[in-house]
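Of the protein chains in this complex, one is absent; all others appear in place.
Naming follows writing order (A, B and C), and every chain is counted from residue 1.
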Amino acid sequence: MHTHHFQPTHYHTTIGSHEPVLHISPGDTVITTAVDAAGCDATGNQVTPPGNPQTGPFFVEGAEPGDVLVFRIEALRPTRVAGFSATVLAENVVDPDAVRTLPEPQGSSWQIDFDAGAVQLARPRTRLGHLTLPLAPMLGCFGVAPPRGQAISTATSGAYGGNMDYRGLGQGVTVYFPVFVPGALLHLGDAHAVQGDGEIVGTGVEVSCEVRFTVDLIKGRAPSWPRGENSEYIFTLGNARPLDQALQHATTEMTRWLVDEYGLDLRAASILLGQGVRYEVGNVYDPAYTIVCKVPKKVLAQIPVV
Amino acid sequence: MHTHHFQPTHYHTTIGSHEPVLHISPGDTVITTAVDAAGCDATGNQVTPPGNPQTGPFFVEGAEPGDVLVFRIEALRPTRVAGFSATVLAENVVDPDAVRTLPEPQGSSWQIDFDAGAVQLARPRTRLGHLTLPLAPMLGCFGVAPPRGQAISTATSGAYGGNMDYRGLGQGVTVYFPVFVPGALLHLGDAHAVQGDGEIVGTGVEVSCEVRFTVDLIKGRAPSWPRGENSEYIFTLGNARPLDQALQHATTEMTRWLVDEYGLDLRAASILLGQGVRYEVGNVYDPAYTIVCKVPKKVLAQIPVV
Amino acid sequence: MHTHHFQPTHYHTTIGSHEPVLHISPGDTVITTAVDAAGCDATGNQVTPPGNPQTGPFFVEGAEPGDVLVFRIEALRPTRVAGFSATVLAENVVDPDAVRTLPEPQGSSWQIDFDAGAVQLARPRTRLGHLTLPLAPMLGCFGVAPPRGQAISTATSGAYGGNMDYRGLGQGVTVYFPVFVPGALLHLGDAHAVQGDGEIVGTGVEVSCEVRFTVDLIKGRAPSWPRGENSEYIFTLGNARPLDQALQHATTEMTRWLVDEYGLDLRAASILLGQGVRYEVGNVYDPAYTIVCKVPKKVLAQIPVV
Partner (left out) sequence: MHTHHFQPTHYHTTIGSHEPVLHISPGDTVITTAVDAAGCDATGNQVTPPGNPQTGPFFVEGAEPGDVLVFRIEALRPTRVAGFSATVLAENVVDPDAVRTLPEPQGSSWQIDFDAGAVQLARPRTRLGHLTLPLAPMLGCFGVAPPRGQAISTATSGAYGGNMDYRGLGQGVTVYFPVFVPGALLHLGDAHAVQGDGEIVGTGVEVSCEVRFTVDLIKGRAPSWPRGENSEYIFTLGNARPLDQALQHATTEMTRWLVDEYGLDLRAASILLGQGVRYEVGNVYDPAYTIVCKVPKKVLAQIPVV
């Protein structure tokens, strides 16, 4: 169980079977950094082309197709105080006949106050003044190399993860990815200091970051879609367009989880989900949307251990 | 400001310009009852055909097309201890190729423990045992008469409300409906003792109920889609298929609210929503799905009063 | 087998259980007229409010819920030479980020040349000059009263027909509707002299019309969605949003037709459709879209008679 300090020197704007930058073992911890979505580092200098540049990939020893890569975000912290964001709703999240009313694109800048745990709007000047939101860092884009030799743009997402842009993917969360290639090949980047549901302006408050994560491995039992958990919920992530299909993926994966790991039959899983499920909208902006299907651990605690 | 006690003698399975059962005035309170979705009353006897039978309509004096009907659920309480629910996920919320794995339809029964504030699964017998969820009564289907002389099935929903099946529509919530016909013609029914997001088995825990509500009127300024608020959030309700369109309706309505009532321009509204919006899935089962777009009042409090 | 001449004096902008204007018998022919979508008659005068006003309803003697109403358009002819149309693509048929480029709404006028069988653009003046298209009259909106006492806006459509806006529904076509109420209650209106697939500017070339139709009745065996046929194809009509769901309805209905009337099992129906099906886009503008699922009669002729 080593702790690796890794400083990236190059980045990828696809998630694929790229040359690993580091070999790590199950149980290991990595402390590394990522540039922001525009390729800018902690000093604000652009060091690589934009488009959710990814740090990695990290090769996890022993990971084979069909395994589960356990990825836990132990700590996630912006590495600068200045964040940037878009300021116009995406055309696809408003009624088509309202698109004409949207203003022209323009940037906004935000300041992070680490002591206060807050993110504050610096400009433009609007009636919002210095709107202040709780600091809630998250990783927008991370995942493992997809199957079939594919290399897929960091604009989108799939069963391998990718640009899911779900605000729940921050410190303390554990994500379970299916492994498609030897070593799993973990990529990560695109931190946001804060983001609303859906990433409906097309960005969060974009920042460079330092991340401390651990990896582990579960042999076999790869899920069909990413799973995750935090202190309160277990959850699944469905990535697709339209939202209806993303929700189908996430819900189906949750039934598999309840059946395979909690010993429920599909009727019991249906009863539980019917009255107890929670959904969240990860993103409704990227080429693939993301829906999160959640079950409270408090409810699950009522199920006798298998 | 009278308090009316109204005991329904007949019900409607469309929302439309039916003969009013009671004339009430803005500011009035009504205490009434509704049968459950299957038409069963507090004694469990079926007293009217199934399909979300509606109590009402209530004619609100002075309500004219273009006005806003303010409907506040002051209290909502099941009138019996036995609730019923379906036990199989709707075919449209799982992956198409998983439909074949779903079990056959079968009912479940639940018992409400009012003292404990809980709803407990009575049968069928599964590994869930007597699964217990917090009692959280809500109204699945309510709204005002739609425009153009329409009478629309209580299976679906629209700008006039209807079968939105959003678990957030319970005690303490205020909903703002556009008025389409003189008197607004408020209908209500379809209580659930508890329901998960999306109503993904097609039902909540269905119960008859007693509801105490107040109405008020805001002249002119009818919204395009229902708006609402509770102690923590303002929210809008978009009803349509697919989810993508429901989300467009809800988001667009929220921008109108922020612009018209909070004095934001569309850029400020975009910034606020981009980093601060919350979405919920009302239902993803009925002919029209429901998405809820929410903004925390705590965030809105930062905007200077107009 | 009578021929009725019926001159409407009032119209409906919902399809519902309205007072019948005429009682007719299976086998009868009716010659009647309809105003255009804007409520204008053959002289161009507006005689009723706009919104696809319907002539009827016609009560078909003997029609009971569960029966099939056979509606055949024997002849359909505009009753004036001037037609009108919109000139801007609907916002929902272009990419969301292209909406801003669309021009402002403006009308166009067209002239029908009955001798030439052509429809010619009169204005506005564009590089299209006097664009001339083949005259191809169709009925945009027609159907039978929906179930459950509903009255549904003529803007939309469903299993009962309605505003399907499919250019294939012209002279020589036979449509088979499920009957939901005694007498079926047939409504019709909204003629177009010509229309592209999808009705993507929101209108065809709108005209008043004279229509000669016959009705017949098949006891029992109501389809779930409208079916139809012309000289070359049998077809089914699915009405819903999004297109994906409309296509599911139409395809499923076609499998039922092939199974119930042609004696195929579902595998044979799948094989036939997989390599032989044709789809058309009826409308992609109205609240419910319409997809048409077609099978060539030439292919069906290969199936031995049941």
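Couple of notes before you dig in:
Here is the rule we use: a contact is a pair of C-beta atoms (placed from the backbone, for glycine too) under 8 Å apart; a residue touches a chain by one contact, two chains touch by 3 or more.
Worth saying up front: this structure is predicted, and the values here are computed from it rather than measured.
Judged over the whole assembly, touch between the missing chain and the shown ones holds for A, B, C. Here one chain is not drawn; of C:Glu61, C:Glu74, C:Asp197 or C:Glu261, the residue touching it is C:Asp197.
Of the candidate positions A:Pro20, A:Pro103 or A:Pro242, contact with the hidden chain is made by A:Pro242. Summarising the interface, chain C meets the missing chain with residues 85-89, 92-96, 98, 101-103, 106, 108, 119, 121, 124, 126-129, 131-133, 194-201, 203-205, 242-244, 247-249, 251-252, 255, 262-281, 284, 289, 299, 302-304. Chain A residues in contact with the hidden partner, per the touch definition given at the top, are 13-14, 16, 51, 148-153, 240-242, 244-245.
Within chain B, the residues in touch with the undisplayed chain are 90-92, 96-97, 99-100, 102, 242.
The rule is short, and it goes like this: only the chains that are shown with their structure count from here on.
Chain-to-chain contact here is organised exhaustively, every possible pair of chains being in touch.
When chain pairs are compared by their number of contacting C-beta pairs, A-B comes first.
Look at where the CA atoms of chain A average out and do the same for chain B: the two points lie 32 Å apart.
Each chain gets one centre point, the mean of its Cα atoms, and the points for chain A and chain C are 47 Å apart.
Taking the mean of the C-alpha atoms as each chain's centre, chain B and chain C sit 34 Å apart.
Contact of a single residue of chain B with at least two other chains is seen at positions 242, 244.
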